[in-house]
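What you see is the complex with one protein chain gone and the rest in place.
Take a look at chain A:
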Amino acid sequence: MWRRSASFILDNRNAAPPQPPAAAKPDTLTLSSAPPPTAAMADALQNPNPNISAYYQTRAAHHGVVTSDWLAQAQAAVGPRSVEGGDGSSSAADSGGVGGGGGGGVGRPFSVIDEFNNWRKQPDLAEAVAAIRALAAVIRNSEATTMMELEIELKKASDSLKAWDTTSISLTAGCDLFMRYVTRTSALEYEEFNSAKSRLIERAEKFGEISQKARRIIAMLSQDFIFDGCTILVHGFSRVVLEVLKTAVQNKKVFRVFCTEGRPDRSGLRLANELAKLDVPVKILIDSAVAYTMDEVDMVLVGADGVVESGGIINLMGTYQIALVAHSMNKPVYVAAESYKFARLYPLDQKDMAPALRPIDFGVPIPSKVEVETSARDYTPPQYLTLLFTDLGVLTPSVVSDELIQLYL
């Protein structure tokens, strides 16, 4: 039986899915008593450091391993309950936020960006989910009395969100997705305003679950591709990839994993740590050892920060060269990505994207005359990818554009 949504793969499972950790939490405890939105929202909160990609900063904070006690830190980050607890008492986190202007006082006007930064701090929450929850908070705090007003307000909020961090593709995609839902859902037109509003909020809250579910779907779908005795090369840390490998372990598959180091935030070490806990044989490679080990590898599995219209992916720096090496050695390259990462972008080459920069610590001082390439991501063209594992099913790269056209046009 084939259903439209690939989620059928979940229905086939007997075991109950694990509790979605993040979704259960009610939104209302943050900023529930926020004052009305003001025009200040538009001009408020310029990104303090536009030269550094906030998205990759957050990633580094969540997945990066910079300090020596990374083991303990990672362990602390894994336990979702403990994270919930830490984040639940949240107004402190608000003030220390990347973009937070001042203290999280009660008298401060509501800001969608603060809200978003608040959400994005949770390591288990995808950026798109954070964006959608932030927009939901906009709806909740809105004083609009008509659908049109609400739409305009939302549009403003999503534009300011997008402008705040142009490097985050999931943020943009999440905003677009939600805006599309608001503007296109015909059911909303015939409804009374308040119930439409609550429907939107409900929808936004559900999105966290959807994102969790998407990961499980992807994990289930990709099991057919992981065979006993295979060697998988992974790059960087990706929640989806981790979920895939976890599920493979649960399914008693025997495989080993090569993790790249993932400089500069060394997120690969984090993944290696997670996998070691699952008793998966792991080997850590430095990023430059990919070609050296490629003939031992059976498949390359990477996550994606964004999937673009051509079917290519934008991902952590180094993905492109791994894909190139794998392609030249005829190894399959699989990408695990949720469908909310699909973005209406079409980079033609590496330079054709908004630069996402990130400081790199080389350990030694770099002479001022020496230039440092600080870009955090690269673009892998579709011809080097074999398949994309998404919650819509296992897709070839060319289907991505099909899905995007149907979604957004």
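In this text, a contact is a pair of C-beta atoms (placed from the backbone, for glycine too) under 8 Å apart; a residue touches a chain by one contact, two chains touch by 3 or more; residues count from 1.
In this text, contacts and distances are computed from a predicted model.
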Choices "Translation initiation factor eIF2B subunit delta", "Guanine nucleotide binding protein (G protein), beta 5a", "Monocarboxylate transporter 2" or "2-oxoisovalerate dehydrogenase subunit alpha" - which one is the UniProt name of the chain not shown: "Translation initiation factor eIF2B subunit delta"
Option touching the unshown chain, where A:141, A:212, A:310 or A:380 are the choices: A:310
Chain A, residues in touch with the chain not shown (by the definition above): 1-5, 177, 180-181, 184-187, 203, 210, 309-311, 339-340, 344, 346, 348-349, 351-352, 382, 391-392, 398, 401-407, 409
